Structure formats: C-alpha cells, structure tokens
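Structure, as structure tokens:
Left out: one protein chain. Kept in place: all the others.
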Amino acid sequence: MNLASYRKKSPWILHYNAGGCNGCDIEILACLAPKYDIERFGMINTGNPKQSDILLVTGPVTKRSRERLVEIYAQMPEPKVVISCGACASTGGVFRGMYNCEGGVDQFIPVDVYVCGCGTRPEQIIDGVVQALAILEKKTKELEESVKLKREAVKEGHQLNRRHIADEIKPVLS
Amino acid sequence: MKKIETNLADLKKDIGAFYKPELHHFIVMNAVQTGEKMELQWFFSDYAFPCETTCFYALISPGEEVPSIKDIVASAWVAEAELVDLMNIKVESTAKGFVLEPDFESGPLLKKK
Amino acid sequence: MNDVLIPVILILLAPLLGGLLYGFERIVKARMQRRIGPPLLQPFYDFLKLAGKRRMMVHSAHAFLGIMHFVSLWFALAVLLLGGDLILVIFLHLLSTSLLILAGYSTRSIFSHLGANRAAISVLAYEPVLIILAVSIFMLNGTFDTAAVFTSSEPLLYKMPLAFIALLLVLPIKLKKSPFDVAEAHQEITGGVELEFSGLFYEAVYTAKWLDYVFCYTLVFLFAGSNILLGAGLLVFTFLYLNALDNSTARVSYKQMLRFSLGVAFSLAFINLLINSLT
Partner (left out) sequence: MGRQYEIPVGAQHISLLEPLHFKFTTENERIVRTDANVYYVHRGIEQACCSKFKFRQVSFVVGRVCGLCSISHTTAYSQVAEKLLKIEIPKRAKYLRMLVIELDRIHSHLLCLSHVAENSGFEALFMKTMQYREFSMELLEAVCGNRIQYDFSIVGGVARDLKPETGQLILQRLKNFMPQLEELVGIYQHNWTLSLKNKGTGVLTREDAMRLNVVGPFARAAGLAVDVRNETEDLLPWKEVGFEMITDTAGDVHARNMIRLREIGVSIRLIRNIIDGLPESALLTETKAFPDGEATVRLEAPRGELFYYAKGNKTQVLERLKIKAPTFSNVAGMVHAFTGNEYGSAAAIIASYDPCLSCTAR
C-alpha cells in the first residue's frame, strides 16, 4: 500500500473572482451545496491561500485585481494547481479588449486546467477539479524530486548561502 | 422623461429647489459628448405612480469645474467620483482614483478624435 | 497491569482515534445537511497531503509554538488518561491553548490577532466551569486524581448532574462548534489563529484538533466512573448533541458567548458545587 497515493484525495480549494460577472462564482457555490456536494471528493473551501491546493479563478483579470491575483497565487505553498473557470477566465471571453481588462488568467499566472462555458456548469467545474487532482499529484512528485536533488547538492557543497554569494560577488565588482 | 435645462452656476439652486427626499430619489449622473461640449445629466425619479423621470442637464466645455451636489443629495458622491475618472471631468472636492488605477489614462469613455 | 496498559494504548492511539472521530463527525454532519459527505478516512488524507506541501512559515517561533501546542495537548491528555491530577490536566490544557494564542499574537496578520483575542476570551468562558468541575470532584472524592474517578463504582453523573449539563454547555466552545465557534469563525476571521499556519506546521494545529476531541470526550467519560456502558451511552449522547447543536444554530458574538457561559453554565456548575458541599 502506497500512502502517497492517498494524498490527492484532499484538495482544498480557494476561490478568487478576478473581475467576472458572478455567474461562475454562484456555480462554485452551488457545487458546495447538497445537489453537487464536492465534499464527496474531500474538497473544502478554505478561503485561506496558505492552506489551499487548488486556486479557482473566475472572470477576466481587471487592472485593479491583477496584483491581488498574483499575490494570492504567491501565498499558496507548492504544489498548487490553478483552474480558470469559464470562458472569460480562460481567454478574456466577451470582455477581451475592453480597456480595463487584461485578458485571461494565464497572462499572469500559469493555468493548469481550463474549464469552458459561459457560465460553467457545476458538473464542468467538478470535472475540472478532478482533472486538476492528477496534475496536483504529478506536481507533488516533481517537488519531491527537486527536494531530493537539493539535499544531494547540499551534501556535495554546491549549495551556497547568501553570505557565500555575497563574498563571491564582491571581488567581481571591485 | 422630462428634461430641464440648467447651467453650472444655477445648478445647485435648481436641484435644491426641485429635490425633496420624500418625493424623489436621485438615480445617477451621466455625461454625453455632443461635439465639442459635454452634456452633463442628473437623473431623478418620483416615488409615486405613475412615476416620471426628471433629467437636469447642463452643457459644459472641457476643463470646466462642476459644482458638487453632495450637500443636497448625500449619495451623489459615488456617481461624481465615477464621472471624474471615466469622463475626465473636474468635480468640486472629488479626487481621482476611485474607479481606475492611478497608472491608467483618465477619461477612457471619451471619444477618440 | 491492565489499568496502565489501556491508558498507554489509548494515549498512543489518541491522534488516530481523534482523526476517526473527526472523519465520522464530518460524515454525520454532511448527512444532517442532506449531503453524502467525505469518506471516513478524509482527515488522514488531509494529513498525508499537508505533509507533502512545501514548508512555509512566518517565523520559527510561530511554527515552534504551533508544534508545542500539539505536544502539550497530547501531554495533557496523557496525564488525564493515566489518572493524574485534574487541576494539572486543566492547566496543561490551558497551557497548550495559550501557546496557540501566543502563536496567534506573534504574527502581524490582523485576523490572527483577532483570532487570538477571541481564543483568549473562549478560554475565559470555559475555564472557570472546568475548575469548578474539578473542585466538585475534589469535594466528592477527597482527591483531585482522575484515577479515583475512573475506578469509583458510583458514576459522577448521579451525584453532579448539573455539572454535567454545564460541561455540555461549554463543550461547543472548546471544540469550536457553532454557536460558540467565535475563535475560529471562518466567515469572519478565516480561521483566526490557524490563519498563518501552512503545510507541515498547520498539520500540528490540525491534528491538535483531533486530540481535543479525545480530550473532551474523555472529560465526558469521567462522569460515568467505572461504568463502561454508561460511559459509552454518554459519549454517544454527547456526540449527537454536539452535532445537532452545530447544525441548528448560527454563530453568536463573543460577548453573548461570554455572558451565556459565565451566566448559565458557570452558575449551574456553582450550584452543583454548593449542593455537593452541603450534603
């Protein structure tokens, strides 16, 4: 029995509306409700970036919400997956080219799963999240690989800390 | 829709004489470009049936400062702040930046020549 | 031999038991809300997932306090199960909560501060009741040791029913259940003190919640003495009561909570103490 394979059964989602019309947002809310009940898959709407695995973004990114979007993404610890919900989050949709819109979410943060539709149906959102789980598992493995590599590197003395780097830079500058 | 013409100097007096909080409510403030000049509109509506929408309008030339009706209609600040950003109008004691980010060009709704 | 072995096994398995209990509770809660709910082992899936996340911490003292919260809570539980001094148990539990509160204050997030404030007020709400409870037990048995309670043939429930009701009233505060979940208050302060924990360090806080379940249900079990059947009945009753309460109430404000717990629960426990001391 491989314990690691159970990890993907616990995706905690974070939802951010980057400037959409609320249509997809209420469908995400409907996903939590008894008819669709995404808690079956172990999902919780945490509302806290530091404890989330999956970022659900809806809406085209407006100028004022772009920095918040990037900041939320940066606050989430790896491994993390981004799902863009709806046509306008994926490409800008009908809002593409409007003066205060920047277009799709993938202009700012890497998107792993695109969910289509205007507005997305709850079934589509659930399908998107389930697809994201496989990506999440892959990313977890990659992260573990990189941690392993880093550990070996430390052993061989290649890893430099900040002071070493500063020491190396000084002679070059002077 | 009933349209009443006014000008910037008489604006506060006209609206102050017309507006009764228990009879009317303020809807929104709007601006339309008509050639060189800009037509500013203030929309009011009755509470009664059948209700009538009343529109005060004034023509202004670019760069003119518009008096604020905040002391007559307390909720007008939202509409005024929006027009300041979107139409690049100067309104008395209203700063920019409520709608748009500071780095964005002001007056995106103005027709480009 | 047997009376040491069972507590030791219980202590070692406490996180496991608490996790199962938490998973079961989530199912029950979902069913009460007409949903299917997560699988039983969901808390353990969460546990495994959190272990694989990148380690991020605000500062080392914050993470350390979070882990020490878990450790001291486990220690309090161990003392309780091994038949230690009840006053010691209560203060160890208080210590573990204060570590978490300190962790909340040590960050710069306003929500974390608010959560720490509210957690401190929660402590103020339930701690007096617990202490009165311990004093009543002392009046009855002549000792603070829980071992005497576990072995006494006459269940405490019959002698101090009012205190049991008082305990039931403050349990939602301790377990952060509606209507008294002000310390967590997800919609207001997004988890309060837990807000800044992430990854492995959140795991300590998350698992400490399971231990809290075991701790609270052990307190309930105290009232049955050596009568295991009655104890099981009490546990089931408390479980159903807590979930029914959780699912039928909104969150009250912290002032209302304080007024209620000090006004009603505390006076109930106090009346019980008076009756015990008079008879």
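We call the chains A, B and C, going by the order they appear; numbering starts again at 1 in every chain.
As a convention for this text, contacts are C-beta pairs under 8 Å (C-beta built on N, C-alpha and C of every residue); 3 or more make two chains touch, one makes a residue touch a chain.
Keep in mind it's a predicted model, so treat the numbers as computed, not measured.
> Taking the complete complex into account, tell me which visible chains touch the one left out.
Displayed chains contacted by the hidden chain, ordered by label: A, B, C.
> Given the contact definition stated above, which residue among A:S10, A:N45 or A:T140 touches the chain not shown here?
Missing-chain contact among the listed residues: A:N45.
> Out of A:G19, A:P77 or A:G128, which residue would touch the omitted chain in the full complex?
With A:G19, A:P77 or A:G128 as choices, the missing chain is touched by A:G19.
> Touching residues of subunit C against the unshown chain: what are they?
Contacting residues on subunit C, toward the hidden partner: 32-35, 110-111, 113-114, 178-179, 181-182, 185-188, 190, 246-256.
> Pick out the residues on subunit A that sit against the missing chain.
Residues 14, 16-27, 29-30, 32-35, 45-49, 59-60, 62-65, 68, 72, 88, 93-95, 97-101, 118-119, 121 of subunit A touch the chain that is not shown.
> Provide the residue numbers of subunit B that touch the chain removed from this figure.
1, 21-22, 25-28, 30, 32-33, 41, 43, 45-51, 53, 55, 73-75, 77-79, 86, 98-100, 108-109
Heads up, the rule we're going with is that only the chains that are shown with their structure count from here on.
> Indicate the whole-number Å distance between the mean C-alpha point of subunit A and the mean C-alpha point of subunit B.
Measuring from centre to centre gives 43 Å for this pair.
> For subunit A versus subunit C, what separation do you get between their C-alpha means, in angstrom?
Spacing between the chain centres: roughly 34 Å.
> Averaging over Cα atoms per chain, report the distance between subunit B and subunit C in Å.
59
> Which stretch or stretches of subunit A touch subunit B in the complex?
Touching subunit B: residues 63-64, 99-100 of subunit A.
> Taking the touch rule as given, give the residues of subunit B at its contact with subunit A in the complex, in rising order.
100-101, 104, 108
> For a test of understanding, state which residues of subunit A touch subunit C in their complex under the given definition.
Per the stated touch rule, the residues are 3-4, 6-12, 34, 37, 39-42, 46-48, 50-51, 53, 77-79, 140, 143-144.
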